[in-house]
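Only one protein chain is missing; all other protein chains are in place.
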Amino acid sequence: MKKTFTHLDEKGASRMVDVSAKNETERVAVAQASVLTGPETLAAIHDRKLPKGNVLEVARVAGILAAKQTSSLIPMCHPLNITSVKIDFTDNGKDNIYIRAEVKIVGKTGVEMEAMTAATVCALTIYDMCKSVDKGIVIEDVHLISKSGGKSGNFIFNKED
Amino acid sequence: MKKTFTHLDEKGASRMVDVSAKNETERVAVAQASVLTGPETLAAIHDRKLPKGNVLEVARVAGILAAKQTSSLIPMCHPLNITSVKIDFTDNGKDNIYIRAEVKIVGKTGVEMEAMTAATVCALTIYDMCKSVDKGIVIEDVHLISKSGGKSGNFIFNKED
Amino acid sequence: MKKTFTHLDEKGASRMVDVSAKNETERVAVAQASVLTGPETLAAIHDRKLPKGNVLEVARVAGILAAKQTSSLIPMCHPLNITSVKIDFTDNGKDNIYIRAEVKIVGKTGVEMEAMTAATVCALTIYDMCKSVDKGIVIEDVHLISKSGGKSGNFIFNKED
Amino acid sequence: MKKTFTHLDEKGASRMVDVSAKNETERVAVAQASVLTGPETLAAIHDRKLPKGNVLEVARVAGILAAKQTSSLIPMCHPLNITSVKIDFTDNGKDNIYIRAEVKIVGKTGVEMEAMTAATVCALTIYDMCKSVDKGIVIEDVHLISKSGGKSGNFIFNKED
Amino acid sequence: MKKTFTHLDEKGASRMVDVSAKNETERVAVAQASVLTGPETLAAIHDRKLPKGNVLEVARVAGILAAKQTSSLIPMCHPLNITSVKIDFTDNGKDNIYIRAEVKIVGKTGVEMEAMTAATVCALTIYDMCKSVDKGIVIEDVHLISKSGGKSGNFIFNKED
Partner (left out) sequence: MKKTFTHLDEKGASRMVDVSAKNETERVAVAQASVLTGPETLAAIHDRKLPKGNVLEVARVAGILAAKQTSSLIPMCHPLNITSVKIDFTDNGKDNIYIRAEVKIVGKTGVEMEAMTAATVCALTIYDMCKSVDKGIVIEDVHLISKSGGKSGNFIFNKED
C-alpha cells in the first residue's frame, strides 16, 4: 500500500500537512448523511400546519455554519475561505431524510471535510430538534459522494468499494 | 402523539426551550458512532511500528473538544458546564471502529447532544486522518446508547424500535 | 453621580467585575432592535410564494446562537449558562421589522448583554439576507426593554429618560 | 423588482451564495453606529482623571475582534481574510458617540457585513461598559456608509433613500 | 510517586477528568508571565505622548477574553463560568513587564489554567503589539503563583521547588 497517512509524519507525529506549494484551483466536494427518523417523526416534520420546514431550515443553517467551523473542529484541517455551501434535503416519503451538502472553494486543498462536517452537523441538528419526540433516531450512511479539482483527481463514491 | 417538538413554539418558531425551572441533577448520556474503515485502513492504523494509536488519539482529542462546542454548533442547545467526557474505541478486528462517547453533567438539562457531537466529530476526524488512504470510508450507526437523570427518565436504545 | 463603571477598577483598568459573592437568582432580560427595511423589501420578505419566513427564520437562528457567544464578543461579560432564548418578530405592516429578544438565566449576574446581542445579530442577519436587494437598510432603536431579578432591581425602558 | 435575495435559492432555501467565479479585487466597506449615551455618561467617559479612553479602547478592540468573527455570527457570510480594520470615534460634544468602522479586503466578495458587525459589537461594548451607570442607552443609526470594489459597483448611503 | 496524571485513564487514554461529585466552592488562581521587552521598547510603551497605555490595555482585553476561551484551547479543561478576571501590569523600570492574572470561580474545579491562559495570551499580545519594533522579545517565567479553594488545598509557588 503506497498511500500514506499524510497528517502523520514519518515518526507518526500528527501535523497539518504542508500544502504551501499546491496550486489554487476550483474544488468541489459533496457529502451525504441520512437521518432515520421513523415514519411518525417524518410525518410530524412535514404535516405541521405551522410555517413548514422549520426543523429542516434550522438544520440547514446549522450545517452551513458548521462548514465554516471545520478547521476548528477537525484538528489537522487547513483554515479555508470556502466560496459556496448548499444543503439539500430529500426523503424516501416514509421514514428517512437524506442530506446532501455541497461545498466549493478556489484554493490549495479540497473541501471534503467541510462537506462532511456540514452534512453531519445538519444531521445532528435534526436529531436535536426531534429528540423530544424520539430519542432513537439514527444517523447513517455519512460519506463523501464526490470530489473534483486538485492534483489527486476526482472521486466518486462507489457502493461496491 | 402527545410528544412535541420542544424547540419550536406553538407557532412553529424555533427557540431555545426554557429550562429555568428544572432541577439540577446528575445526568449522563452515552452515544456511539461506527467508522467503516475497511480492512486495509484498520490494519494500517493498528500495525504501524510508529508510536501507536495516533490516529485514534487525535480523534479522541477532537471529540472531547467538540463536546464543549456543542452549543455553538447545534442552534437550540443550551450552553452547559459538562463535568466529564470519555471516549473509548473498540473494533471488530476486521474493518470497523466503534466509538463510544460518555458525557456527564450536574445541571438542568441533559447532555445527549454533547455525547452525539463528541462521537460524530471523533468519527469525522478518523475520516480526515485516513482520507489520504481511502476516501470511501463510511460513518454509520450514530445514535444515543443511553441517558439517565432528569425528569423525562432513563433511555436505552433498542434496535427493535 | 454615585453610579460607577463597574468594569473599570479605581485606576481605570478594565476588568471582569467580580460576581463571586452574588446569589444565584432567576433573571430575565428583554431587548429590542428595529430594522427599517423600507416597504419593498418588507413586502418581498412577506409576499414570497416560497416557504415563508426564511429570511426571518435564518435571522432568528443567528440571534439565538449569538446570545450564546456574548461572552466571546463583549470583553467584560461573564460566561453564563443561559436557560432560555426566544426571539419574536413583528412589523408595522409598512416598512419596519421589530425584533424582541428575551433571555433567561438562573445565575449570579444578569443577561442584558445576551438579549442585546441576540437582538442585534438578528438584525444584522436580516440586513445580510436583504442587502442584495437594498444596501440602505438601517438598524435603529436597539435598547434594553426590561430586566428583572438580581440585587440592582428591575428596569423598564422609559422613552422619556 | 429584479433584485433578488441571493442568499435564498429559487425554492427559498437559504444558502451561502456561490462566489467561486468572482474576481479578487480590493474592496472597502465603511459602516457606522451611534450610541446615545446621554450627557452624564458621555461626560463620565471623557472627564475621568484616570487613563483616558478606556471605555472606548475596550470597545474598539471588541469591534476589531468582532469583524473577524463575522462569518461565525452571520450564517450566510463567507469566511474572509480581511486585510484591515479601523474604528474611529467622534461625538457631538453632548450626548452621542458615533462609531465609524472601515474594513478592507482583497477578495471575491465584499466586507459590508464585517464593517456592520464591527460597528455594532463596538456599540454593544460601549453599552456594556456603561450599563452600570445607565441601562437606558440606545444604539441607533446602524447602517452602511459606503462600499467600493466588486462588480456591483460603489454604494454611498443616502439619507433620502 | 502517588500523584497521577488525572487527564489520562489507567490505559493512558486522554479524558476530561470526572468532577461531577466535587463540591462547588469558591476558588481563586493567580498566574504570572514576564515579557522581556528590552529597555527601548519598554520606554516606547511608556513614554508616548499619545493616550497612554494602549499597548497594555489591548493586551489586558486579550487576556481577559482568553481566560474565557480556556476550555476551547486546552483540550482536557472543563468549561467553567468564571466569576472574575483581573490583570495587572508592573515593570522593573528597565526592560521587563510583569503580568499578573487573577481568576475566580464558584465551582467544582479550579481555574489554574484560566489564569495561566490569561497571563500567556496577554503576554503574546504585548509581543504582537511590539513586534514591529523588536521581534526578539522573550516571554519568561510563566507559572502559577497561587491557588486556593477545593479539596487539593492551597498552593503557593516556591522558587526553590
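Letters are used for the chains, namely A, B, C, D and E, taken in the order the chains are written, and counting of residues starts over at 1 for each.
Throughout what follows, a contact is a pair of C-beta atoms (placed from the backbone, for glycine too) under 8 Å apart; a residue touches a chain by one contact, two chains touch by 3 or more.
All of these numbers come straight from a predicted model, not from anything done at the bench.
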- Message: According to the contact rule at the top, which chains on display are touched by the left-out chain?
- Response: A, B, D, E
- Task: Could you tell which one of D:M76, D:I105, D:V121 or D:V138 touches the chain left off the display?
- Result: D:I105
- Please pick, from B:N54, B:S71 or B:T120, the residue that touches the omitted chain in the full complex. B:N54
- Message: Touching the absent chain: which residues on chain A qualify?
- Response: 9, 13-20, 71-72, 75-76, 78-81, 107-108
- Go through chain D and note every residue touching the omitted chain. 26, 57, 60-61, 64-65, 67-69, 79-88, 104-106
- Item | In chain E, positions touching the absent partner | 1, 3-8, 11-14, 38, 40, 44, 48, 50-51, 54-55, 58, 61-62, 65-66, 69, 72-77, 112-113, 116-117, 120-121, 123-125, 127-144, 147, 155, 157-158, 161
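Here is the rule we use: only the chains that are shown with their structure count from here on.
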- State which chains count as neighbours of chain C and simultaneously of chain E. B, D
- Mind checking chain A against chain B and telling me if their interface is mostly the same residue numbers on each side, over half, or mostly different? same
- Query: Measuring centre to centre with C-alpha atoms, which chain is farthest from chain A?
  - Reply: E
- Query: Comparing D-E against A-D, which pair counts more contacting C-beta pairs?
  - Reply: A-D
- Distance between the CA centroids of chain B and chain C (whole Å) is 31
- Item | Residues of chain D engaged with two or more neighbouring chains | 13-14, 51, 54, 58, 61-62, 65, 72, 75-76
- Query: If each chain is a node and each touching pair an edge, is that a line, ring, star, complete or other?
  - Reply: other
- Those chain pairs meeting the touch criterion are A-B, A-C, A-D, B-C, B-E, C-D, C-E, D-E
